[in-house]
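Excluded from the complex is one protein chain; the other protein chains are retained at their positions.
For clarity, chains are labelled A and B in written order, and residue numbers in each chain start from 1.
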Amino acid sequence: MGASMMNQTQHLRVSTFKMYGSAMKQRLFGLLALLGSLFMTMPAFAGWAIDLQKPNSAVAEQMYSLHVIITVVCAVIFVLVFGVMFYSLYAHRKSKGHKAANFHENATIEVVWTVIPFLILLVMAWPATKAVLDMRDSSAPEMTIKVTGYQWKWGYDYIHDGFGYVSTLATPLAQIKNEETKGENYLLEVDNPLVVPVGKKIRLLITANDVLHAWWVPALGVKQDAIPGFIRDAWFRADRPGLYRGNCAELCGKEHGYMPIVVEVKTQADYDKWLAGQKDKYGVGKVAAPVIDTKVYPRDELATLGKTVYESAGCIGCHGPAGKGVPGQFPALDGSKMVNGPIADQVALLLNGKPGTAMASFKHLSDKDIAAVIDFTRTSWSNKSAEFVQPIDIAKARFGGKLPDGAAVAGDTKSGDAPKAVTAPASSSALPAKLYFAIGKKDMPSDAKESLDAALAFLKSKGDAKVAITGFTDKTGNRDANLELAKERAKAVRSALEAAGVAKDRIEMKPPAEITGGADNKEARRVEINPA
Amino acid sequence: MASVPHDHSHDHAHDHDHHPLKWTRFFTTTNHKDIGTMYMWFSFAMFLSGGVMALGIRAELFQPGLQVVRPELFNQLTTLHGIVMIFGAIMPAFVGFANWMLPLQLGAPDMAFARMNNWSFWLLPPAAILLIGSFFVPGGAAAGGWTLYPPLSVQAGMGMDMMIFAVHIMGASSIMGSINIITTILNLRAPGMTMMKLPMFAWTWLITAFLLIATMPVLAGAVTMLLTDRHFGTTFFNAAGGGDPVMFQHIFWFFGHPEVYIIALPAFGVVSQIIPTFSRKPLFGYASMVYATASIAILSFIVWAHHMYTTGLPAAGQLYFMYATMLIAVPTAAKIFNWLATMWRGSITLETPMLFCLGFLFLFTMGGFTGLVLSLTPVDIQLHDTYYVVAHFHYVMVAGALFSAFAAVYYWGPKWTGWMYEEKLGKIHFWWSLIAFNITFFPQHFLGLAGMPRRIPDYNMQFENWNAVSSVGAFLFGFAQIFFIVIVIRMIKGKSGIRAAAKPWDGAEGLEWTVPSPAPYHTFETPPVVK
Partner (left out) sequence: MSATSHAPGKYFVPEPSKWPLVGSFALLLLAFGAVGTMNKLAWGWWTLAAGSAVLLYMLFGWFGQVIKESESKLYGKNVDISFRWSMSWFIFSEVMFFAAFFGALGFARLHSVPDLASIDSKTLWPNFAGSWPTTGPYIDSPFTPMGAWGIPALNTALLLLSGVWLTLSHHAVIAGHRSKAIGWLALTIVFGVVFLGFQVYEYIHAYSALNLKLTSGIFGSTFFMLTGFHGFHVTVGAIMLFVVLIRLMRGHFTPQNHFAFEAAAWYWHFVDVVWLGLFVIVYML
């Protein structure tokens, strides 16, 4: 304990000295820092931590020293001011017979006690300004990593090395539920830490997929909110190798407390080795086509595997162990139309996610895992869907309906080894395409783009072909109004196609044989685009 | 917290003595004392409900692991604890004091708009029903933090809608209340009471009311945008449509930072009344107090983004907001020095109201210093959204607002009830609250420094011991407030056996002490003349 305290103190003095020029100042700040760190690190044993974590970057060191200095300045003023107050309470008490004076103004002293705090603040502002400028200077990075916050996990993309992975909490549920002894790094451990080389300036491009998160590693002096749709940058240069732990620091929903961050700082040699291993794992730079799992599995086997995936991939976080979701926030899977409806929709949803919601893309999972979790949801709780999928179906969906030429075919692939490096563009299913409208609405649905793209692709691929647009409505409401609504919906699709540059004469409006129909009301509120 | 005053010592020629002073009068009353009383009881009820939520939070955090509440409920508790305490407990308490005391201090017969005054109060129970009721709807109460940041608050269930409408209603109540207070102060002062003769409590409320009128509509705008983003397809806070989640934070904190002073300034006013009384010496630097209060109010409009250092403001923005924030320390320090100079060479006695004011000074200064620590952007980067911030704002809010509210109850309670409180019990309440408060919140500084984020239901073992200490302190603090209600009820029932004189404090100054205790139902129907 004593040794580490000494180390920290010295280390602090060194860092403080680095910041300030003149000898006089050095002595002053050094003394303050010494005092502060003595005070702050005294009982630095486990469970009673009272100080900022030991810095492992120049920026974190500046933050540390600034905190020590300002705390000491405040403590000194506090003691002085309240010394005066307690003296007054002691000496000027009525019970001691003190008679009240009657002064109530003194311009000089009022100016003095306005100017002195101002000067102290000026002195404090100087090192703080310098630290801000250093902290925000993310220029000339030696490496850039994209960090994405999800509910509730972190994604790391090594954008110049062509691979990325997801990092989730590794603490077992049993420890959280107090059924097992908690480990030393309880809630601060992950499956795949962010790995970086020591001494390199690492720039992070931080964003989020669903709600606000914040990427925070105290020892590296980085805390940056992750904002969906926006990129914010931050940087650090780690001084020493080791494992550095932090948390999400912006409330992001129910499992906000369960998305830690672990950064593993390696020596350059170790990092290079790791990097090569990762590139190998994700098939970066290989010409070889991905390996496709064509084996047909028994449905039970997939569903059993699916339960494990459901729990480990994060599905359970939003949709709950009983598939009930959270009313008003996360949809239930038990009895859900998506899970009991056309299976292709569910495959597409898992591969692409649903933008603007918490439903992220899960395309980083293996084909087998995705198939398994779909089969699990379709046979669990009260769900009894007849349809089920095999890994090969997922692979086909990834590549837009059919396997790429020359895809290597194997009996099995290891879980987690998804062919991510060769991700195909999101599938746009061929015609007929359907667009589902909201109840009573004729505005284009927000997910219309895919179907429109399908129609555009179709028209583009066949120079002389035409498309026919047919509108439908659900059963409820007045029939005449429904006829009108169906027509309006079809017109909305036509205008969208025209807006996308399709010539008028290539679009036909085809009235439906029956205005309503379809498996359910959602299916009924559709516009179909068919080849004419 | 006043009993019904039966003592009609005023000589009324006309009819109002026929008004039955039954409890049902509270529904239709236009009497500032009735309305002030209702505000205070309402505030105390909300203080207890917010307190129960806080104890739920602290019970869960007593140990690592999940024991008491699920994480969903934990987030609902932290969110509603914040909103209920700020909008339900602290603000109505001070509006209650303003209602009771401003007409008495100004020599006015009532508030300027006595009927609207009652509406300001009666809007609060519907808001409380919306807030508390939201726990019982599908999906539960709002769980995105009291700051309601989108997109999390867009994702939430109907509890969030109830929260939004509750905020609208409470905002309307605050705006009407503030218009009433400003008009009363500007237009209903007794002849001869110039602005620079106003009691400090009136001055601080005048400035507070201005802050409320300026910022509450902005909050209303922000939550309206939230509502349309949730239900009508607008994209104010959604990047997909060119909006920005951070924009909500800018608008929210443009309200939120002045809100801090909306809570603190009336507390300053109370303290500025009480310290001179028990020092038996006029307030030092009255004029500079007024100017300091006004500068704090103005500065509060230009520092909002210091709550947002980690959103990635450009360096120039971070520097500007850091400098402006540090500047607030100057007028705040001037106020502290003024209070000390008021005590200096006075003739000090330490009755309970004075003790609570000293507790206020001590704790608020501590909260002010941690505020200065947090104003430095680089330090804030480490401490933002950690327990250090939780400790900081509880030192400012609980010490700043709650302690001075207690001081006000002990100070003006005899005027309201006609009875003195029991001094010994009051002192026990003070020491118990002070010690329990520090046990609860001082360790939270350590937790934050060591790296514990706020709003988490579970944590690593390195935070175990201080959390346990803090939880024990929280329950002690909670019990102290049960004791407080006993003291107040005993005061109303006259258990001390000491009737309050018209002026129970020998050092007190002001018109409120010229009317009998308890204050008659109607006072100053003919305005007094101030020389």
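By definition in this document, contacts are C-beta pairs under 8 Å (C-beta built on N, C-alpha and C of every residue); 3 or more make two chains touch, one makes a residue touch a chain.
In this text, all values refer to a predicted model and were calculated from it rather than measured experimentally.
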item	value
Residue of B:25, B:427 or B:490 in touch with the missing chain, whole complex considered	B:25
Contact with the hidden chain (one of A:134, A:191 or A:233)	A:233
For subunit B, the residues touching the chain missing from this view	13-16, 19, 25, 27-30, 108-110, 112-116, 118-119, 121-123, 125-126, 129-130, 158, 161-162, 165-166, 168-169, 172, 175, 178-180, 182-183, 186-188, 213-218, 220-222, 224-225, 227-228, 230-236, 238-244, 246-247, 250-251, 254, 522, 525, 527
Touch list for subunit A against the chain that is not drawn	146, 159, 205, 207, 229-231, 233, 328, 355-356, 443-444, 446, 449, 495-496, 499
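Everything below uses one rule, namely that only the chains that are shown with their structure count from here on.
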item	value
Chain centre separation (subunit A, subunit B; CA means) in Å	36
Subunit A-touching residues of subunit B, taken from the complex the two chains share	64-67, 71-72, 75, 138-139, 143-145, 149-152, 155-159, 238-240, 244-246, 279-288, 310-312, 314-315, 318-319, 322-323, 326-327, 329-331, 333-334, 336-338, 340-350, 358, 361-362, 365-366, 369-370, 372-373, 376-379, 381-382, 384-386, 445-446, 449-451, 453, 455-466
Subunit B-touching residues of subunit A, taken from the complex the two chains share	40, 46-53, 59-60, 62-63, 66-67, 70-71, 74-75, 77-78, 81-82, 84-85, 88-89, 92-95, 98-106, 109-110, 113-114, 117-118, 121, 124-125, 128-129, 131-133, 135-137, 175-178, 182, 184-188, 206, 210-212, 214, 216, 218, 221-225, 227-230, 232-234, 246-258, 326-329, 355-358
